[in-house]
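Below you will find the structure I want to go over with you.
Only a single protein chain was left out; the remaining protein chains are all shown in position.
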Amino acid sequence: MYHGLIEDKFADECGVFGIFVNNHAEEIEIARTTFYGLYALQHRGQESAGIAVSNGEEIVLHKAMGLVSEVFSNEHIDSLKGHIAIGHVRYSAAGAAAVVNAQPLVFHYLNGMIGLAQNGSLVNSEALRQRLGTYGSVFQTKSDAEIVANLLARYSQDKLEDALAKCMIDLEGAFALVIMTENCLIGVRDQLGIRPLVLGELKGNYVLASETAAFDTIGATLIRDVEPGEIIVVDKNGLRSTQTANFNKSAHCVFEYIYFARPDSKIDGINVYKARRELGKQLAKEYKIDADLVISVPDSGTAAALGYAEEAGLPFEEGLMKNRYIGRTFIQPTQQMRELGVRLKLNTIPELVQGKRIVMVDDSIVRGTTSKKLVQMLREAGAAEIHMLIASPPTKYSCFYGINTSKKEELIANKMEVEDIAEFIGADSLHYISMEGMVTALERNEDFFCAACFSGHYPVAVDI
Amino acid sequence: MYHGLIEDKFADECGVFGIFVNNHAEEIEIARTTFYGLYALQHRGQESAGIAVSNGEEIVLHKAMGLVSEVFSNEHIDSLKGHIAIGHVRYSAAGAAAVVNAQPLVFHYLNGMIGLAQNGSLVNSEALRQRLGTYGSVFQTKSDAEIVANLLARYSQDKLEDALAKCMIDLEGAFALVIMTENCLIGVRDQLGIRPLVLGELKGNYVLASETAAFDTIGATLIRDVEPGEIIVVDKNGLRSTQTANFNKSAHCVFEYIYFARPDSKIDGINVYKARRELGKQLAKEYKIDADLVISVPDSGTAAALGYAEEAGLPFEEGLMKNRYIGRTFIQPTQQMRELGVRLKLNTIPELVQGKRIVMVDDSIVRGTTSKKLVQMLREAGAAEIHMLIASPPTKYSCFYGINTSKKEELIANKMEVEDIAEFIGADSLHYISMEGMVTALERNEDFFCAACFSGHYPVAVDI
Amino acid sequence: MYHGLIEDKFADECGVFGIFVNNHAEEIEIARTTFYGLYALQHRGQESAGIAVSNGEEIVLHKAMGLVSEVFSNEHIDSLKGHIAIGHVRYSAAGAAAVVNAQPLVFHYLNGMIGLAQNGSLVNSEALRQRLGTYGSVFQTKSDAEIVANLLARYSQDKLEDALAKCMIDLEGAFALVIMTENCLIGVRDQLGIRPLVLGELKGNYVLASETAAFDTIGATLIRDVEPGEIIVVDKNGLRSTQTANFNKSAHCVFEYIYFARPDSKIDGINVYKARRELGKQLAKEYKIDADLVISVPDSGTAAALGYAEEAGLPFEEGLMKNRYIGRTFIQPTQQMRELGVRLKLNTIPELVQGKRIVMVDDSIVRGTTSKKLVQMLREAGAAEIHMLIASPPTKYSCFYGINTSKKEELIANKMEVEDIAEFIGADSLHYISMEGMVTALERNEDFFCAACFSGHYPVAVDI
Partner (left out) sequence: MYHGLIEDKFADECGVFGIFVNNHAEEIEIARTTFYGLYALQHRGQESAGIAVSNGEEIVLHKAMGLVSEVFSNEHIDSLKGHIAIGHVRYSAAGAAAVVNAQPLVFHYLNGMIGLAQNGSLVNSEALRQRLGTYGSVFQTKSDAEIVANLLARYSQDKLEDALAKCMIDLEGAFALVIMTENCLIGVRDQLGIRPLVLGELKGNYVLASETAAFDTIGATLIRDVEPGEIIVVDKNGLRSTQTANFNKSAHCVFEYIYFARPDSKIDGINVYKARRELGKQLAKEYKIDADLVISVPDSGTAAALGYAEEAGLPFEEGLMKNRYIGRTFIQPTQQMRELGVRLKLNTIPELVQGKRIVMVDDSIVRGTTSKKLVQMLREAGAAEIHMLIASPPTKYSCFYGINTSKKEELIANKMEVEDIAEFIGADSLHYISMEGMVTALERNEDFFCAACFSGHYPVAVDI
């Protein structure tokens, strides 16, 4: 099977969801609601999906490889009864694509059962595995959530939230965790809030999710973001919060705004769609191109392209059309089609671009291979000039915080200067938004964000 | 399973593809090329897919329920060897969803084997079945292609193209047919050209398809549209054409331009994307709304919305966000989510619409249920005014030419005046483009099109 | 996948079932009963299964590739409501393994709908296809049932049973047909009764099946065999019979008794198990072997082996053990295991055979390859002598009446004398029952049976 249609983009690795139902249980149907919450987070992981539900006595789990809609039938959903649920969607790095690595993970330990679902990545996972190993821990998965569970189990004499607070000292990296026991739901966010986690309300019940889009889909409303370093525990007595970060800092992943998150989500106070539009406007302020029309690389570049067009006073056109039926796997194309390549997914409209000077806006460039094919396609369709504008700075550094970037060496911006990239992709010009411009457009200070993939300044130390 | 996410739109019923390879056979890999041709036509039918291939001696067929990417594995493709192929994607009316109705159909008859794939619908199919029945014909499927095959077999003493020409007298309705024998490929279009069929060239070989988008995907180029009433036969001697319509008329389905066809296709000389954009501009000329921004119902309303925005001088925003992971079936939602309904598929961005006077552009309204929910969602997000503009006239009449419209009684425009529809959907105003405006925007005369779904003037007589 | 475990046996090609429910409908649940009837006939065909049900207005069909238990879920069964049903299991010859060839076939024709399921094979099918073709018939399947349907449709001015009687003149070969319309159930047997068909009663309702084992499974009781040339029509007025054979002859397939039918079935007055036991006794009368013990090739040789052991006064042992989990497909074995070959399916017990003089009884030998491997395995286990006794005469001729024999040239008994076969398989001696002995054991006259595979005397003329 052919996976060649996968986008030349950074890939998010997970989405999480959690709910504790105290009220209106019969209306909410917990597993059904979790299903739809996960379905709204499907863009954060398409490889596996899972839901664990507690009925107060035990935790029952169903998970499998596939999309949310493929993994769960009505029969599965009906078999997951209870009042606490967590869910997970996952996109995995190569080699870890096995059901054993699908989440949630559910464990029996001294104090009962515990389920975990995590978005993000620890940077000290190997060290922790080694240390836990000396105490006799064994690991069946490649998931950091298994490390967290083993670590928690070391503190089983403590109350769970105290144990978690102790664990926070050891857990280095980026993580948004939803955890459940038979009797409570817990949300935890790493001490810099690198990965997103939002708290909402559904008919008097607390819900947790990676993005607010999940709330909209199920009819919940946003209360607030879980704070960096915060542990939120929900049980039948309500919600209580523990703050484990004794500093007042954040390093929210800027790429969530640029590409990962759904445009209709609001994360850490920033509306994603508006942010992308502003990035486009800022691009136009930085680079005024003498052009006839603005097009976008759909779907992720469209908001920025609209912003660019508005600011630049140029018409926006849907110059690239996307086939909406892209599946995850395909038969091998012929050699000739492999050269046509990107046309399986994107096509252009010659009548629109012929003889035109075009600004093509995309959110980012990873290896540049898709950009190159798009430029070539537009040239063949008769475009007079093609100016590529990127609504993020050059991505020069790998992410170690739960994002599946290519290795540093594969990132074109790591290897080439901007002019060389322009030549490689065949564009008449190529411009990236400046770091300052990006930060300005997002209306926050630079230290609000983690922008390590652009700057190489890693907010949590990593061994490279 | 829940099918409630299916769009409130007319539904196309089929896409066809055909290819005869005389040159560069090893590069083309006929079944693989047909697969990708069908994949580009997937929007025309998602229920079943099939490919039949002739090696000059016999025709081999594989078809099944599902998307093109689900139906065919590399193994299937490798087993379909030959130099002539036809393919089909199908969306079926209720009750006919069985693999026996999937196309192509392949028959043994007196002169050998014959395969057929059809887009469209005969209006006299019952009469033909009855008539053929008196001669002893039996029917295993609900497909009109089976009628055509039986009719052709009555003329088996004639050359196939002569037999086809005779059949044309009996076949009333809308149809684009690709037919194959062991040795030739045939394309036929009904005498008014209601359903589209285009002829192209791929490395010196002829290809046929419902839309040019299929050509772009496989690297073929458009030669011309098959003409109304034309029979095109391709064999090892090349292409020959027979014209069976002794009048110079057409009735090209106008809904292909409004909704069905891919925007990047060109059908009967009209570029679909540009047509939709012009429809949007024309709407703006007809209805000047005092508004703050223009949004579209994605994806089909976007081109018209961009045209509207440009003509009206209003900013265009992606005010409705689509979940790109809509599957064909889902678990049942809870009652509460059923009310939220459309949010599973579309979501809005409150920051964008709050306090704004909004023009929402869609291509058409069928039953009005989705429009109603979208208006409600925008109101809840704080929109000050919502003006709905439709880039087609009111759809008042059912189609009998291969489109799965609802029954006439279910079409909201058949039952209500425009103001009542506006009230039903909750919009501050509702405007449809005029018939004259539509024709003007498409830059053809009225009699170029079949617009029976708007006007009730059926170009081929139907028993209603 | 590896199909090398398929037995070296003739293969039956189909089983049929039919039921008309007038009484106790709610207890009987027609599709469920048909499912279990087919399940009891599963040995007659493992490739595809199907059930068609009429509710008096229309016939609904479900069929697919696979075992009965794989093809039908509770959901399928629940969707098949009505009072008349027919069912079919199929084993196909190479090349015809496609769902389009699965039965029942259901047709619309001038007089309504008709469904057919057939066991057997016409010898004049090509001539009939050609003749019907000149009248304009087209064929979608390789099934003779499609020929019958087309033929019947020629007589649509007649009552169905009269039409069928007319068809009987044209249909040459071996066939047991169950046919249904919206309102009646029909059973037909070829004029020599080559293929079996039994009539039974279930709570006041008529049932038809290939074998009585299907009756036992559903709790029905045998009324009688359908007679050669008989047409039985069951409708709401009860049962009526038409005899179309104006001679009093039969040619019941003798291989049903030897191998095909379940031992617990009774066909044309002969109990299959007892018949096999008598064949074993007769073998012992014909060939007295000085041996220590008798073993069988399970499962089909066991009854004869028991008869042999009893008559010969020798102990019977389960000297060959069968793996009960043989699936239809397997991964490829290694070369070494391919040589071990038969051990995947059958294994021996050295302690049992060591130093022993063994009589190994099998029902028949087709190509001799399995026999050869079994003899080798027994030798390796230390058997002193191995005498192979076959409970049927040498199979020298192909069957054209619905049995998937190898081609004549592949039948070892067609190519070699008995002594040479013995040498080929490595046995110390090899003996087949005599024709006379076989007939004697079955307690009928020779002309009661079709024994063409042994004698080459074909009761219905064939072009060889």
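The letters A, B and C name the chains in turn, as written, and every chain counts its residues from 1.
Basically, a residue touches a chain if its C-beta (ideal position, glycine included) is under 8 Å from a C-beta of that chain, and two chains touch if they have at least 3 such contacts.
This is a predicted model, so every value here is computed, not measured.
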Next on the checklist: Need the list of shown chains touched by the one chain that isn't shown.
Outcome noted: A, C
Checklist outcome for this item: Per the whole complex, from C:V138, C:L197 or C:I218 the residue touching the absent chain is C:I218
Next on the checklist: Using the touch definition from the top, which of C:Q46, C:T369 or C:S455 touches the missing chain?
Outcome noted: C:Q46
Checklist entry - For chain A, which residues lie in contact with the unshown chain of the complex? => result 61, 98-100, 105-110, 114, 129-130, 132-140, 149-150, 153-154, 156
Checklist entry - Taking the full complex into account, what residues of chain C touch the chain not shown? => result 1, 27-29, 32-33, 35-36, 39-40, 42-43, 46, 67-70, 72-74, 77, 203, 213, 216-219, 262-264, 266, 271, 273-274, 277, 299, 302-303, 306, 310, 315-318, 321, 323-325, 327, 329-337, 340, 343-344, 347-349, 351-352
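As a convention for this text, only the chains that are shown with their structure count from here on.
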Checklist entry - For the protein chains shown, what form does their contact graph take: line, ring, star, complete or other? => result line
Checklist entry - Cα superposition of chain A onto chain C: how big is the rotation, rounded to the nearest 5°? => result 180
Checklist entry - Do the two copies chain B and chain C share over half of their interface residue numbers, or under half; same or different? => result same
Checklist entry - Centre-to-centre on C-alpha atoms, which chain is most distant from chain B? => result C
Checklist entry - What whole-number Å value describes the gap between the mean CA coordinates of chain A and chain B? => result 35
Checklist entry - Just curious, how far off is chain C from chain A if you go by their C-alpha centres, in Å? => result 59
Next on the checklist: Suppose each chain is reduced to the average of its Cα coordinates; what separation in Å results between chain B and chain C?
Outcome noted: 48
Next on the checklist: Touching at least two other chains at once: which residues of chain B meet that condition?
Outcome noted: none
